[in-house]
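Omission of a single protein chain aside, the complex is shown with its protein chains in their original locations.
Take a look at subunit A:
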């Protein structure tokens, strides 16, 4: 069995240890004997539609985000729209998450049009507003109510439309907008979230959930073998403790 991963903008959107997410996906598949191919898709390149089972996009600094937004619409839209239709997985973190929505309005009021793969919109309330920064814990119905742990750092406030469901409910932290206790968004097999840390190494349940969906989109029903997750679970619970401590 094989898994084909497409890493979007590895040199542009890589702000918060994003390559850790790639490592977790690739290693947890390889540790189960699954062949993994990772293709990097940069500015100016269009991935062939149908060529990948899982697409990953990280977050970037403001100027990089502007470059990525234009390129996403012009060069990546076809492959990603096709991916959603055939049930391939798209995972986007932080800035990448914002670009999968309808639009991102910056602190200066500048509007970046997104791909609209997730029914969400993001607005930055202005340069004087507080960034939403800190350790975060979320409870996710997509993982049978298990917790997700990570770190968030964003100025934009994201609101969900009727066609998106949250990835989870905030236990501690801010989440999408610091108000409605929602975190992230899911629609079909498209996942967006503000959690980095990075997200996947410390949340093996989510990693395996995404791997299962991605493999199933091409190989049919599969069951992943279990792994020795002692270090993963130790890091997960340490992050849980850290998120609720005051120092």
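Things worth noting here:
Keep in mind that, in the parts below, a residue touches a chain if its C-beta (ideal position, glycine included) is under 8 Å from a C-beta of that chain, and two chains touch if they have at least 3 such contacts; residues count from 1.
Everything that follows uses one rule, which is that contacts and distances are computed from a predicted model.
UniProt records the chain missing from this view under the protein name "Lipid II isoglutaminyl synthase (glutamine-hydrolyzing) subunit MurT", selected from "ABC transporter permease subunit", "Phosphate import ATP-binding protein PstB 3", "Deferrochelatase" or "Lipid II isoglutaminyl synthase (glutamine-hydrolyzing) subunit MurT".
The chain that is not drawn here is touched, among residues A:2, A:35 or A:61, by A:61.
Shown as candidates are A:1, A:85 or A:238; the residue that touches the absent chain is A:238.
Mapped onto subunit A, the footprint of the missing chain covers residues 10-12, 14-20, 23-24, 27, 61-64, 66-67, 131, 133-135, 151, 153, 196-198, 201-202, 231-232, 234-235, 237-239, 242, 247.
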